[in-house]
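Right, one structure below, let's go through it.
Missing here: one protein chain of the complex. Every other protein chain is in place.
== subunit A ==
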Amino acid sequence: MMNNAPGSPRPGPAPTPGPLPDPHTTAVHAENLTVTRGPRTVLRDLGFTVPRGQITGLLGPSGCGKSTLMRALVGTQAKVTGTLTVLGHPAGHPTLRTRIGYVTQSPSVYDDLTVRQNLDYFAAILDPGRPAADRRDDHVTRAIADVDLTTHADSLAGNLSGGQRNRVSLAVALLGAPELLVLDEPTVGLDPVLRRDLWNLFHDLATDRGTTLLVSSHVMDEAERCHRLLLMREGRLLADDTPDALRTRTGAATVQEAFLHLVDEATAAARTKETTR
């Protein structure tokens, strides 16, 4: 891994394979995680730990492999090698399907159904059967309220704006209070007020409901709102740390500067390697 800058004290998980972390405190644990797509290696030898009950930000430029990593976590990505443990099970394990909420980058909802009909259907898949109907209704109503779409509950999803459809997609993921929420760029295309509201919701989920959130973004200012950060670039992990520790270590004022610093450092290291070869 490249995040061992010489001379910088680096807390965090050891890069060498150790004993399996405690599943009560660890939501996700990855070792030597590699994903290939055709001839291309999309993720290269990742190792990191996502603690439970916190918001972990997954940051990096578009195309760096954030979505692929998220798909590997929820078990929809093919050709994953290495170790990837999610909530105590290997990623993609059938029992995880009810315990993870996943929001893809583009809203995956039915445009020809209303907001409520969309949620009703997904709720019926998660918690099927007639006896659960009342509970499902409550969950649906609350998920719609959580994403602030109560006034649009009976609008067709296809008639909503991009940001609103994103929130419908998010509401689906909130159904049934999953232990782990994997959110791929959930705040893209939202105005500042809504972004703030959503981040407040994420913090409420983590604090009050103990939900673990993994939120990807390519907007660095959102990083300050995360408890921990995974910085990625070109399929590799640049850093796995708290925002404060990152800034201190790199001597930067913002996470964005810290990221740029780490990128330069990695590029310089790669160049030295090339010239000494």
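Just so we're on the same page, a residue touches a chain if its C-beta (ideal position, glycine included) is under 8 Å from a C-beta of that chain, and two chains touch if they have at least 3 such contacts; residues count from 1.
In this text, contacts and distances are computed from a predicted model.
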| item | value |
| --- | --- |
| The complex's invisible chain, by UniProt name, from "Transport permease protein", "3-oxoadipate CoA-transferase", "Nucleoside ABC transporter membrane protein" or "Translesion error-prone DNA polymerase V autoproteolytic subunit" | "Transport permease protein" |
| Contact with the hidden chain (one of A:85, A:104 or A:164) | A:104 |
| Positions on subunit A contacted by the hidden chain, ascending | 37-38, 74-80, 92, 94-95, 97-100, 102, 104, 106-113, 117, 121-122, 124-130, 135, 139, 156, 172, 176-179, 204, 208-209 |
